[in-house]
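One chain of protein is taken out of this complex; the other chains stay put.
Letters A and B mark the chains as written, and numbering starts fresh at 1 in each.
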Amino acid sequence: MPKYTLAELAEKFNGTVKGDPNHSVSGLASLQTATENDLSFLANAQYKKYLLDTKAGAVLLKAEQADMFVGNAIILDDPYLTYAKISYLFDTKPISQAGIHPTAVIADSVKIDPTASIGAHAVIEADVVIGARTVISAHCFIGARCVIGEDGWLAPRATLYHDVKIGKRVVIQSGAVIGGEGFGFAIEKGNWFRIAQIGGVTLGDDVEIGANTTVDRGALADTIIGNDVKLDNQIMIGHNVQIGDHTAMAACVGISGSTKIGKRCIIGGSVGMAGHLEICDNVILTGMTMVTRSISEPGTYSSGTSMQTSAEWRKSVARFRHLDEMARKIQQLEKRLAEVEQNDKSSS
Amino acid sequence: MPKYTLAELAEKFNGTVKGDPNHSVSGLASLQTATENDLSFLANAQYKKYLLDTKAGAVLLKAEQADMFVGNAIILDDPYLTYAKISYLFDTKPISQAGIHPTAVIADSVKIDPTASIGAHAVIEADVVIGARTVISAHCFIGARCVIGEDGWLAPRATLYHDVKIGKRVVIQSGAVIGGEGFGFAIEKGNWFRIAQIGGVTLGDDVEIGANTTVDRGALADTIIGNDVKLDNQIMIGHNVQIGDHTAMAACVGISGSTKIGKRCIIGGSVGMAGHLEICDNVILTGMTMVTRSISEPGTYSSGTSMQTSAEWRKSVARFRHLDEMARKIQQLEKRLAEVEQNDKSSS
Partner (left out) sequence: MPKYTLAELAEKFNGTVKGDPNHSVSGLASLQTATENDLSFLANAQYKKYLLDTKAGAVLLKAEQADMFVGNAIILDDPYLTYAKISYLFDTKPISQAGIHPTAVIADSVKIDPTASIGAHAVIEADVVIGARTVISAHCFIGARCVIGEDGWLAPRATLYHDVKIGKRVVIQSGAVIGGEGFGFAIEKGNWFRIAQIGGVTLGDDVEIGANTTVDRGALADTIIGNDVKLDNQIMIGHNVQIGDHTAMAACVGISGSTKIGKRCIIGGSVGMAGHLEICDNVILTGMTMVTRSISEPGTYSSGTSMQTSAEWRKSVARFRHLDEMARKIQQLEKRLAEVEQNDKSSS
């Protein structure tokens, strides 16, 4: 395990030590579980309460939080970002060696940078180009004519169909499928007739695709994922969807074909969107929202109902079915009451 | 890129050219993005507005639409179906060669038609039968005794457990798992006890299974997917589900065990169905509908609430929890008001 003194870390990440600069840490942990060998951090205000009792060897704090903690600390402008950077010092993720594993099956016309790494049993088809330092892990499949930029990391068993273009520093987790054939059918005499999906997929720089997420290829033009877009696991992106730069989606989201999502949107888990919509920049959707119309105003949107005991919920649900009737009854009551009031007034 | 004159296309697909029969096109594109080298089409009435400004070299149109467009056109009975057929002329999907890749691992007892194609690192277990012209792409796993009909296409990394029977012209996208062991447990002294899933899976002719979709094997008899059923990505089909011919499901749908779905149903994205239900033919379910009871009447069904700004939504949600109380208050109001009205009448 690597070990760092607080002085070393403060220097490396532009902080100042409060307490013992020679105290050394060999791991990262939450305030609740940290030991004196661990570095911790306070990022979420609701965890302030844990600061009192933490056994952490040191805590990353903002200047205004320094008085709240008597132990060792490193004072920083942005403790959470610094934690993010320090996390790599303690990461045990194996590093792939440059070169091509002898069991990989690689077409003749493929161009692989000598600093790239191709894992065991990977399959790379004709005319693929793979950039410098990019890692194609074991069991990956890279279809014909794909272009993958430098410094990418494809986890074991990522799958790219043909004609997928990928920018720099792109991460694709295991089981993700990029470029699958979208759901496009005409009807011929009562049977579905599949439409060839002749577009590809373009992923910008710094994109991340989660485990078992699927991004379908375009029906005509490409499906487009902008720069710095982050997709969590088990997401489904339909054909010809466009996603603007910096947008992030939590897991299990489904986006139907040809919907266009703006920049810097935050899409909560299990959100579903109909096809052919336009969502403007800076939209936040809370988890499980059903989106069936376009959104033209930035802001936060939701749908659904909140959890109740099932006994209470059943009553709400039964009434929901008759909500229109209820509303009409209220209108009638208002009208009838107004008449009574009028009569009372006349008669008094 | 292949190139076709409008005269050639009209002849091939039973249309008539309006405009220049010698104009040639080398691609397909939407009305908005097409250039003079592209063929386009009008399928969706909401895109009529793009017809005026399109730069498409030619557009596929119905006879009654011909007057709306001054440029070149091919007049057809069904422009969308013709577009679907023409799409294959411009498809760049690589064609797999017949034969078995030397890295494939194939049991002795397997019967593979000589016109079939088996990709790199595929694994095929005992007593499998693979039909004429069927493509088993790289990294596919085909379990013991599977039978796959002719003209099928399994994308890279499709997985079939043992005893899966597949019809003709079936397409299975990457990451799909057919025949996994369903969720069946008894309880023994407070612990779950797994039930062996001894049924298989039967897929009819012309079935399509989307990327990362899972179809569990039957607990006793087979799970059955009818002819021409189309399943999009990330769908979950539980054990012993039965799906009728021509039914189509959008992505992220989950169908619990032993539910039976009729023919020609259209199931929207992220719909969830409880187990042991019966859904009749010709049912349409809009996206994200929660189905907890059987449906015996054809028609369109829905559940959920529509999107609002989160601020507005929170108010609706809070009231929803007290909907039963609201309904009771309305009843009381009606009763009290009736009394007041009665009194008024008596007193006047």
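FYI, a residue touches a chain if its C-beta (ideal position, glycine included) is under 8 Å from a C-beta of that chain, and two chains touch if they have at least 3 such contacts.
Small disclaimer: the values here were computed from a predicted structure and weren't measured.
Which of A:18, A:139 or A:194 touches the hidden chain is settled by the complete complex: it is A:139.
Only one of the listed residues, B:43, B:68, B:98 or B:330, touches the absent chain: B:330. Where chain B meets the omitted chain, the residues involved are 103, 105, 121, 123, 125-126, 139, 141, 143-145, 157, 159, 161-163, 175, 177, 180-181, 183-188, 190-196, 198, 212, 214, 216, 220-221, 234, 236, 238, 252, 254, 256, 270, 272, 274, 284, 286, 289-293, 299-306, 308, 312, 315-316, 318-320, 322-323, 326, 329-330, 333, 336-337, 340, 343-344, 347. Of the residues in chain A, those that touch the hidden partner chain are 28-30, 33, 46, 78, 80-81, 83-85, 87-88, 90-94, 101, 103, 119-121, 137-139, 155-157, 171, 173-175, 206, 208, 210-212, 228, 230, 232-234, 246, 248, 250-252, 269-270, 287-288, 304-311, 313-314, 317, 320-324, 326-327, 330, 333-334, 337, 340-341, 344, 348.
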